[in-house]
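My questions will all concern the structure given below.
A protein chain is absent from this complex, but the other protein chains hold their places.
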Amino acid sequence: MDTKKKTDTLKRLKSIEGHIRGVHKMVDEDTYCIDVIGQIQAIQAALNKVKGQILDDHLHHCVITAVQGEDPKERERVLAEISEVFETATKV
Amino acid sequence: MDTKKKTDTLKRLKSIEGHIRGVHKMVDEDTYCIDVIGQIQAIQAALNKVKGQILDDHLHHCVITAVQGEDPKERERVLAEISEVFETATKV
Amino acid sequence: MDTKKKTDTLKRLKSIEGHIRGVHKMVDEDTYCIDVIGQIQAIQAALNKVKGQILDDHLHHCVITAVQGEDPKERERVLAEISEVFETATKV
Partner (left out) sequence: MDTKKKTDTLKRLKSIEGHIRGVHKMVDEDTYCIDVIGQIQAIQAALNKVKGQILDDHLHHCVITAVQGEDPKERERVLAEISEVFETATKV
């Protein structure tokens, strides 16, 4: 990842960590369940955003390198990983 | 898509179509809601499977062609599409 | 389901069935993969809508009846089903 993207991703992860602590406090203080669930769903959306950024970066670096490279096994491995990430994405 | 994969995908789509008709019948006959929902979720899982097959095929053909090609704009377009598919996948 | 809601749900399912046939045709005619995937995602969103309608109806009939009823086992069964549907929903 280039420095700017990496800084942004790290900042988002810090913010998500704080968000989790907020949910912990909500549960501890017996906040109304539906409000807690709403915050958890916001965290999951934020994690999807981070995941998207990382995947996008991966496509533009590792995938390009592997696909343009000389090693057919490495190319196959990298493409199979993308398929797998995609499949898991629809299951969490 | 090569002929074998295509035949398999078309067969799965035919089966999903029949499955949808089955759900139509269930709703028409006032089947217990939870059982109907269970069948709809099975159809969604089957559609994920088809989507995965098509994406996998796409990665092995169009993506390889574009990434190995001479046109940086076309490469960028193809990679951006993958990112977008991935992002939408987590939202349906 | 009351007649109006049922008619609407059946109509949506008919439309989804036609949409599936459209995707079958697209695959058969070798339409660009990403366009096919986009249509499949539209179908999945339409199925989510139907699922939501059925669940909403279920909450307003079976769940109310069971929760207001005299049988604690039946109440437990109905609530456990909702939890289960919710859990599966996040996995397809």
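Chains here go by letter, A, B and C, matching the order in which they are written, and residues are numbered from 1 within each.
We adopt the following convention: a residue touches a chain if its C-beta (ideal position, glycine included) is under 8 Å from a C-beta of that chain, and two chains touch if they have at least 3 such contacts.
Computed from a predicted model, the values in this text were never measured in an experiment.
A.B. asks: Write the list of subunit C residues that the hidden chain touches.
C.D. replies: 48, 51-52, 55-56, 59-60, 63-64, 67-68, 75, 79, 82-83, 85-87, 89-90
A.B. asks: In the full complex, which bits of subunit A touch the chain not displayed? Write them out.
C.D. replies: 1, 6, 9-10, 13-14, 16-17, 20-21, 23-24, 27-28, 30, 32-34, 36-38, 40-41, 43-45, 47-48, 50-51, 54-55, 57-58, 62, 81, 85, 88-89, 92
Here is the rule we go by: only the chains that are shown with their structure count from here on.
A.B. asks: For subunit A and subunit C, let me know how many angstrom lie between their CA-based centres, rounded off.
C.D. replies: 28
A.B. asks: What whole-Å value do you get for the distance between subunit B and subunit C if each is reduced to the mean of its CA atoms?
C.D. replies: Taking the average C-alpha coordinate of subunit B and of subunit C, the gap between them is 17 Å.
A.B. asks: Averaging only over C-alpha atoms, locate the centres of subunit A and subunit B and give their separation in whole Å.
C.D. replies: Spacing between the chain centres: roughly 22 Å.
A.B. asks: Residue numbers in subunit B touching 2 or more other chains?
C.D. replies: If we look for residues of subunit B contacting two or more partner chains, we find 48, 51, 55, 85, 89.
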